[in-house]
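Heads up: the structure comes next, in structure tokens.
For this depiction, one protein chain was excluded, whereas all remaining protein chains were kept in their positions.
The block that comes next holds subunit A.
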Amino acid sequence: MNIREMNVNGQKIIPSLELSMEKGKVLGIQTNVQRKKILLAQFAERGDAYLSFAEQGEYTRLTVEELLRFMKSVSGHDKPVHSMLQLFQLGDYHKVKIADLPSSKKIYLSLLRVYYAQQPIIILEEPYFQLEEPDQLAFKRLLEELSEEKQILILTANLEDALISCDAIYRLDEAGLHLLDITDAEDEAENAHETGEAEFKIQKIPTKKNDKTILFNPPEIDYIESINSSAMVHVAGETYTCALTLAELEDKLQHYGFFRCHRSYIVNLQKVRELITWTKNSYSLRLTTGKDSVVPLSRTKLAELKELLNI
């Protein structure tokens, strides 16, 4: 699937990309809202993709059963309505008007429209954002089943949502797509046990988010912050917790151009754009990643930094 380059106000937002999709695998792209909207607009031009938008409404005066019957006749789907009700676990609600459904069920129901899509590609915008947990699980299961015959892509601004059901997750920024290296926490534990004795020089930084362990290449990291004595790794606007201490991280990362600029901060010097002098004794570092990512720089470290950068 091709994605065209997109510039806004002379700034490159999305480079031109090639995304390969396959059946049996749910892909996820985690990016910001602006890029998500651009992607959706591009996908909408394709004839072979069904788009499920986050603000999809529903015929609220129909009952659940009537809606499914309508979807069946309009789309030419062949399975009978009562078996779909069972598959969707909506048997208890079949006589309930959509307006009277709990809000999570309402959204779940409008997500189910993808099940009736005839297109080979299905693209979902923020499917899990407003769902309650049982509905999230039910929809995840249905998506897995659906992915046997369709290519599925999930667009989300929130990595946690992508983690629910994606087999592969990409982060999209102005440089392009970056595949996130993800393993389940349990697998990780087993691996660690098996290879416990062997000496590895691990070059990735393990972080955690929702029971998943995510491994980052050091150059991806913007900066690391210590909050309540646990390290928070900042990558493209998202934060991830890391079990290592700042001292350990500093030791690990100093060969990658990282610098302990403050008692509780380590910064990736490759990403520093500007050295801000507030007063004679107060300094900050502004990063290239965004307007508001500013890292404090302590006075004692200033000399060391200047030496490093030859200024």
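The rule is short, and it goes like this: a residue touches a chain if its C-beta (ideal position, glycine included) is under 8 Å from a C-beta of that chain, and two chains touch if they have at least 3 such contacts; residues count from 1.
What we mean here is this: contacts and distances are computed from a predicted model.
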{"item": "Protein name, per the UniProt record, of whichever chain is missing from view (\"Hydrogenase expression/formation protein HypD\", \"Ferrous iron transport protein A\", \"Succinate dehydrogenase hydrophobic membrane anchor subunit\" or \"ABC transporter permease\")", "value": "\"ABC transporter permease\""}
{"item": "Residue of A:R61, A:H82 or A:R299 touching the missing chain in the full complex", "value": "A:R61"}
{"item": "Touch criterion as defined above, residue of A:I3, A:L101 or A:A117 at the omitted chain", "value": "A:A117"}
{"item": "Missing-partner contacts on subunit A, residue numbers", "value": "50-53, 55-62, 66, 69-71, 73-76, 97, 113, 116-119"}
